[in-house]
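The complex appears here minus one protein chain, its other protein chains still in place.
Each chain gets a letter, A and B, in the order it is written, and its residues are counted from 1.
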Amino acid sequence: MDQGDVQTGQNLQKQISKIAALDDATDSDITFIANPLFESKLQTTGAGAVLVPASLQEKCPSHSVAIVVKSPYAAYAKLTALFEPTQAYHQTVNPNLSDSLIHPTAILGNNLQLGDNVRIGAYSQIGDNCVIADGVKIDAQVNIQPNVVIGEGSLIAPHVYIGHDCVLGKHVSLHSHASIGNDGFGFAPRGSTDEAGWQKIHQLGRVILGDYVSVGSHTCIDRGALNDTVIGNHVIIDNLVQIAHNVKIGAGTAIAACVGIAGSTEIGKRCMIGGASGFAGHIKICDDVTITGMTMVTKSIHQPGVYSSGMPVMPNSLWKRAYINFKQLGKPKS
Amino acid sequence: MDQGDVQTGQNLQKQISKIAALDDATDSDITFIANPLFESKLQTTGAGAVLVPASLQEKCPSHSVAIVVKSPYAAYAKLTALFEPTQAYHQTVNPNLSDSLIHPTAILGNNLQLGDNVRIGAYSQIGDNCVIADGVKIDAQVNIQPNVVIGEGSLIAPHVYIGHDCVLGKHVSLHSHASIGNDGFGFAPRGSTDEAGWQKIHQLGRVILGDYVSVGSHTCIDRGALNDTVIGNHVIIDNLVQIAHNVKIGAGTAIAACVGIAGSTEIGKRCMIGGASGFAGHIKICDDVTITGMTMVTKSIHQPGVYSSGMPVMPNSLWKRAYINFKQLGKPKS
Partner (left out) sequence: MDQGDVQTGQNLQKQISKIAALDDATDSDITFIANPLFESKLQTTGAGAVLVPASLQEKCPSHSVAIVVKSPYAAYAKLTALFEPTQAYHQTVNPNLSDSLIHPTAILGNNLQLGDNVRIGAYSQIGDNCVIADGVKIDAQVNIQPNVVIGEGSLIAPHVYIGHDCVLGKHVSLHSHASIGNDGFGFAPRGSTDEAGWQKIHQLGRVILGDYVSVGSHTCIDRGALNDTVIGNHVIIDNLVQIAHNVKIGAGTAIAACVGIAGSTEIGKRCMIGGASGFAGHIKICDDVTITGMTMVTKSIHQPGVYSSGMPVMPNSLWKRAYINFKQLGKPKS
């Protein structure tokens, strides 16, 4: 929490062991109220301490320490770091490595530039000429191809793949099985027969990830065909997302799980993309656009705002009738 | 097959080498008829043996042994285990390990509790303090973080990731590249500029998988934010499914491929979820709900039954007209 942000509410002292939700919290827990709608839950919480906005301080039960903050949700977010056990775990996974942070089974290419405090886990392989900045943590079984650059403080989870020549900014986080820099899906037809086949277009661009980018598990970001695929600073991407070659994503945009973005599409800054949405290729979405979940984005969007598509769930019997009527919508009017 | 379930039909003896479909089966194959609609195929099958319900026994050709069972489909399912070669393969992959089931390249953390007959494949890494029960088989190149508990008889395929502190029940099956316990997608906005970025909310909950859970290839089940993500007993999940933080799935539910379930949604028991369906966050689906494929589930469902949405495929020329009419549906009536 920022200095000056916190005021203790009462003259109580509590030993806090974990963070818990308003309903679940007991005397050894700290909780938070992010939504004024939950005011009644605040009044009955068993929490030992509560992060509250000033406006709700009076509603805290007397047995709870009220900690007044500007944004309880942001304060909760920061607080989670104190209770995250992973750091401790990582130090003990390889207890024999006191004089080295590189696991002896890691395979290192030639001509690497490794910063201070770089960790590389078991059975990982790093290609030639990579530049790995200070404090980067590469977990086990990672594959990094040659000429990759990784900025300081980045975290690479197990089973990640990073293709050759890709560039990651500072404090990038790649979750397990993320694949960065596979070939884009580029083929030229060789003819019209089914045995003519496809001429592969080798993908000569890179993937560039900005600072503080977070990439979910199993998310694919393909390398560009000629130019690069570029993900701006502070872009956060959930699991199982497909980002095709030459896509550009503006700074601060958030992309939920199962989204697919076809080739060369550009998405602006500070957009919010709902889960399982799909984007056609070669379109442009301007800054500050929100797309709700499962929307089919077939054309460019030039005005900030909220956009949607898709049909709501209904009982199957209704849907079967609707199904017929949808088709009628496509028939020429007589 | 359950005892008493089977009655031999005729006085024939056959040597059976494999299971085959009604149309394909020859004299050395066993087949089954699960659907009375295929009665005509039964009469012409070349199979040496047929699993049939009593009602169809008379329709078997005279050259086939009729094996009468209550449910031919269930009997077929059980029979497949006899023809599954994997068990034999696993024993021969590492022929030199006669005195050990742990491959010498597996990296084991401190303070592990390993049951009897635990197998661990090549280049796998197990973190500190894990508890691995009897008969668990962990294949090669698996990554298990500290403090994980795995129940007896579970099977973990290659390239699986299991995050710290997750708990798997008995006889859980994780297919290749499954990722259990990555961080949920939790971030608090730090401000309104695109360089303000996002405050990561460390995900402090776990993933709990019940007994007999099956998880497909590339399926992601994220750890909870504060509480756990919980998958009930006998839940079966196909490939490329996204299950977000704090989701709860009731016992016996089946989830087909490419489904996405957003955070904190609860799905009841014995539900059947069709492929590529999507669920909004923070909704509740009651027990015994069937969702057909590609349905967009935006709100809670309180009554058992079959639910659907989505538009059927149509020729592109019709769809282009329908496309215009869909938009009209959204315009205020004049």
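Points worth noting:
The criterion applied here is as follows: a contact is a pair of C-beta atoms (placed from the backbone, for glycine too) under 8 Å apart; a residue touches a chain by one contact, two chains touch by 3 or more.
None of these values were measured; they are calculated from a predicted model.
Screening B:A20, B:I33 or B:V118 against the full complex identifies B:A20 as the residue touching the chain left out. From the set B:K14, B:K59, B:R190 or B:R270, the residue in touch with the chain omitted from the display is B:R270, counting the whole complex. Annotation: of B:R119, B:H164, B:R206 or B:H234, B:H234 touches the absent chain (contact as defined above). Although one chain is not displayed, its contacts with subunit A can still be listed: residues 107, 109-110, 123, 125, 127-128, 141, 143, 145-147, 159, 161, 163-165, 177, 179, 182-183, 185-190, 192-204, 218, 220, 222, 226-227, 240, 242, 244, 258, 260, 262, 278, 280, 290-292, 295-299, 301, 305-312, 314, 317-322, 325-326. Counting the whole complex, the residues of subunit B in touch with the unshown chain are 18-21, 24, 71, 73-74, 76-78, 80-81, 83-86, 89, 92-93, 95, 105, 121-123, 139-141, 157-159, 173, 175-177, 212, 214, 216-218, 232-234, 236, 238-240, 250-252, 254, 256-258, 269-270, 275-276, 287, 293-294, 310-316, 319-320, 323, 326-327, 329-332.
As a working rule, only the chains that are shown with their structure count from here on.
Averaging Cα coordinates per chain places subunit A and subunit B 25 Å apart.
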